[in-house]
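Read through the structure below, which is laid out as structure tokens, and then see the notes.
Left out: one protein chain. Kept in place: all the others.
Right after this comes chain A.
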Amino acid sequence: MLDDFFIRAVLAGLGVAAVAGPLGSFVVWRRMAYFGDSTAHAAILGVAVSLAFNASIYAGTMLVALAMALAVSVLATRGQAMDTVLGVLSHSALAVGLVAISFVPQARSDLSAYLFGDILAVGRGDLALIWAGAAGVLALLAWRWQRLLTASVNEELAMAAGIDPRVERLILSVALAVVVALSIRVVGSLLISALLIVPAAAARGLSRTPEWMAGNATLIASFAVLAGLSASLHLDTPAGPSIVSAAAVIFALSQAFRRG
């Protein structure tokens, strides 16, 4: 069954969708959309570095994304004009990454695979990594769930309960870096944060508790993966953008039917 490229693509997409729901919910709750963008854009630089040093693309993007996430976290604690700082970092990371990748001959040809994903080319090894990584991040989020949630609701309340908000922020940064690395083959650097944010935003209006929102976001992301991949197969559209477009349609519908 795994011999079929389409089945592998579906399974890779569902693996990312499983973790995009809960992690994307935290990105929405903590208003980290730009944060997600900067981290994901940094992945292009990670690709350039990995190719230049002949290293695994997953390891390279994860390390660079993690470095970016930590840099942004440090800036966030300084706390002024965050949207500007993040806007600067996000687009600079992308630009520097594109410049860096132009020095790596073998990457120039399939640049668009890194920008927009190449889910139909996912192999068995990729699939194993994606599912192992997704399971790891889900386990991490499940383990820290109550703490992460309390720190997201109110840092003072979290501190009063003996929770250090900085630790929880760090955990989310690590989780984000891992998911960025997993997703680069699936939707590509430019659309990773869309896959995190759009399903979670669509789930917001349909959910009464954080857990329902995380679960609904995963369902919506999974549905978007299936719909986007079928569209891609039948209409010969690019897979990653088709997945995000499907999620966007669900978001639009969720807004139309939202109560209140």
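Observations on the model:
One rule holds for everything that comes next: contacts are C-beta pairs under 8 Å (C-beta built on N, C-alpha and C of every residue); 3 or more make two chains touch, one makes a residue touch a chain; residues count from 1.
We take it that contacts and distances are computed from a predicted model.
Think of the chain that is not pictured: of "ATP-binding cassette domain-containing protein", "TlpA family protein disulfide reductase", "ArsR family transcriptional regulator" or "Putative cobalt transporter CbtA", UniProt labels it "ATP-binding cassette domain-containing protein".
Across A:54, A:106 or A:209, the residue that sits in touch with the chain not pictured is A:209. Within the whole complex, the absent chain has one touching residue among A:149, A:184, A:198 or A:229, and that is A:149. Against the chain not shown here, chain A presents residues 28-31, 146-147, 149-150, 152-154, 156-161, 163, 204, 207-210, 212-213.
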